[in-house]
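In this view, the complex is presented without one of its protein chains, the others remaining in place.
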Amino acid sequence: MKSHVLRPLWVVLALVAVVLLFRVFYVPQNFGIGKRGYMYGWHREANVEDWKNFKVKYNGSSEFCNNCHPDKYESVMKTPHAIIICEDCHGPAIDHPVDPPKLTIDKSRGLCLRCHTYLAYPTSGRADIRGIDPAEHNPDMECVMCHNPHNPMEGLR
Amino acid sequence: MVHGELWTTKELFVYPNEYIYWSIQIVMYPFMTGLVAGAFVLSSLYHVFGIKQLREMARFALVFSFALLFVAPMPLLFHLLQPFRGINVFMTPHFTSAIAAFGIVFSTYGAIVASEIWFVYRKYFVDVSLPLKNKQDKSMGEWIKYLIFCSLTLGSYDVSEESLKRDEKAVKILAGIGIPVACFLHGYAGFIFGSVKANALWMTPLMPVIFIMSAIVSGIALCMLTYILAMEIRKILAKRKKASLPSAHYQSSEEIKGVEISVVRMTTKYLLFFLVFAISLELLDLVFRGYTAVKSWDVLRSVIYGRDFTDIFVLQYGIGNLLPLFIILIPGITIRRAVISVMLILFGVFMMRYNVVIGGQAFSLTFAGYMHYHMPIIPHDWETFKEGFAGAAFIGLMPFPLFCIMNRLFPAFDFESSH
Partner (left out) sequence: MITRRELLKNTVRVIGGIALPLSAFRIITAEEVLAANNDGTKVRWVFLVDTYKCVGCGMCVKACKKENEIPWDANVTRTWVERYVHTKDGKVYADTPKGARDGFTTTKIDLGMGEYKDIKKEDIERAFFVPKLCNQCEKPPCVQVCPVGATYQVPDGVVLVDRSWCIGCGYCIMACPYGVRFFHPVYHVAEKCNFCYHRITKGMKTACVSACPFGARKIGNIKDLNDPVTKIIMTERVGILKEEYGTKPQNYYIGLSEEVK
């Protein structure tokens, strides 16, 4: 009779075989070492496409808005607010006017205060922006009640 | 709510995404693996180096190590946000990560311990299954018992003198291989922390060594504690049996006590050796950090000597290390003193893990802010259970019922049936 000593080894090898077999079914085919090598490129290749197909929400440019709203576009382009893209206040609009047909405009005081709270910070562009102290300057009112964001320089309305 | 936000408060300048992501279960994880490794090393001291006084302890430590082995990965599963994907570690291991080694090292180690147990208990399996095999009308319970033990023999019924010699040799070899693997198992747990260069407290090459040493300390301490408990129970049983069956031969309570104290005395010596070594390494690390005082030292010093002073110097070093050291060093050790000191030592090792894991996240990556950990005590949902005191206690107590089950398959205190 053969020695019994190796029997646990056979059990272990059988288990390893089971794991390896399971692995064949479990791990996606495209999992492997990518172009960046094993240290930085060990991944499921299809995931790159997954991320590329992630839904875009922002057009990222006001030119898109100009197609349908040239009046608004032209008026704001003459003002210091021309540097702000429409979507910063009007919200992401990649599928507008289909989805959503009407954008939700952020008219809140908080939005204006992002830039126009005066912070006297040297070596930062913030100090150059005309600003107010939100605690002093009409604290209970919305900015848009007096100021026109599309033409901030026109004076109070 | 963001994972981690529940038990983290931030002070001064902390990056917005920083939380104490590694909480109590990650404290439990190295603590439990440490116990596994320590228990195994203790049993190997007998099998490999032939330290006869540890014979009693060795068999028990081996079975206990096996019970702990099943508990060791549980904190990780509790900690994972995707526990069902935990198997990915085995499926697509990325070996540049210390955690990926877990799959391989842990299974290798498990295989070694299981094989060793098989060799130690092979004769016992045969002894149990053979009479059952020949018995004619087996009851349901006997059938189950027969099937379990029959498969445990792996079809080998050869218990001749020669084959038992082979078993003994195999045990010796396996225990020999097992020691470095056990150290590796725990060393890599230390490596998980020591290799995180982003964390100023964790990053030191000493971390794996410190972890191994304290692992052995905690493993020996837990084995001693459980061993003493088991012996106390046996003493009570022996007294009862003597009262009911005075004529039959059983080990008397005095005999058990005699064996017990000599085992405890012997084990304490090893405990002491590893404890001193562990403390020295930890102090070396601390001294080195203070002496070199690199960029991170300002914030580290404020954590070590300020915010975490009680946790580190009072609870860990004071109550957890020095106090038991003195208790052991006073001559003429008794069982009671041994119990107190090993319990304190276990607490000390736990605090060491706590101070490394939680302490390493007590300061921000900015070095200009702090985070405070508030462990959820009373669970009110799954998250607060598994990431809180209740989950940690559950993990901490798990090895004992598991050991009781295993003790029925591999009787750890049986004297006659094995070497």
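Just so it is clear, A and B label the chains in written order, and each chain counts residues from 1 on its own.
Just so we're on the same page, contacts are C-beta pairs under 8 Å (C-beta built on N, C-alpha and C of every residue); 3 or more make two chains touch, one makes a residue touch a chain.
Predicted model, so just to flag it, every value in this text is computed and none were measured.
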{"item": "Absent-chain contact - pick from A:L21, A:I83 or A:I105", "value": "A:I83"}
{"item": "Residue numbers in chain A that touch the chain omitted from display", "value": "20, 23, 27, 31-44, 47-48, 50-61, 83-85, 87-88, 91-92, 110, 113-115, 117, 119-126, 129, 134"}
{"item": "Residues of chain B (touch criterion as defined above) contacting the omitted chain", "value": "1-5, 9-19, 21-22, 76, 79-82, 85-86, 88-89, 91-100, 102, 192, 195-199, 295, 364-369"}
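We take it that only the chains that are shown with their structure count from here on.
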{"item": "Touch list for chain B against partner chain A, complex", "value": "87, 90-92, 94-96, 111, 114-115, 118-119, 122, 154-156, 158, 163, 166-167, 170"}
{"item": "Sites on chain A touched by chain B in the complex", "value": "1, 3-5, 7-9, 11-12, 19, 22-23, 26-27, 31, 38-39, 42"}
